[in-house]
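I'd like to ask some things about the structure below.
Here the complex is missing a single protein chain, while all its other protein chains stay put.
On to subunit A.
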Amino acid sequence: MSAILPPSDRLWWKQPIDKVEWAWIAIAFVWGMIMFAMMIYWHVFGKQNLSNETYRTTPELFAAKAEKFIAENTIRTETDQNIPVVKVPAGGDGYLIARLWSWYPILELEKGQTYRIHLSSLDYQHGFSLQPVNINIQVLPGYEHVVKMTPTKAGTYAIVCNEYCGIGHSSMLGRIYVKGNQ
């Protein structure tokens, strides 16, 4: 008779399903198909898709590549810690190190240009959270993730770490400058 007793009709699987229930199941099914199609549609026509380009790496290897990039492209240093500000060549590769507890170095980009930003961690897991744009990407040690980014607006952006990485986690703040077109 009720949900806490065995079905009163022993052949419950032969009972017809009400039209209204069928209609709701159909709505749910079609909606599921639409949501599935949306993800594929966005891969074809959308402009915000997370890159698939990932390489295995090691902290030493990634740090070496990043240091080379920094040495070649630094334009100035900032703050009393002399953090290098590195101008990423338009259309070129930029490296961003995540480590306890900083994003290194500061990157300088130009609006409307597309960059290949290499992300990896030298120690724990970190979270690349670009603010106030609000793009969030997981950063793992051992994986070099190449994300193609095209800034759409000039300004000063913050990179918040949003994967918990220990006691200094909340002070792990990085910076990206986006210059307007000259």
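The criterion applied here is as follows: a contact is a pair of C-beta atoms (placed from the backbone, for glycine too) under 8 Å apart; a residue touches a chain by one contact, two chains touch by 3 or more; residues count from 1.
The rule is short, and it goes like this: contacts and distances are computed from a predicted model.
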{"item": "Among \"ABC transporter permease subunit\", \"Protein-export membrane protein SecF\", \"Response regulator receiver domain-containing protein\" or \"Cbb3-type cytochrome c oxidase subunit I\", the UniProt name of the subunit that does not appear here", "value": "\"Cbb3-type cytochrome c oxidase subunit I\""}
{"item": "Hidden partner chain, residues of subunit A it touches", "value": "1-10, 12-13, 15-18, 20-21, 24-25, 27-29, 31-33, 35-36, 38-40, 42-43, 46-52, 54, 79, 81, 83, 102, 114, 119, 123-125, 127, 129-145, 147-152, 158, 160-175"}
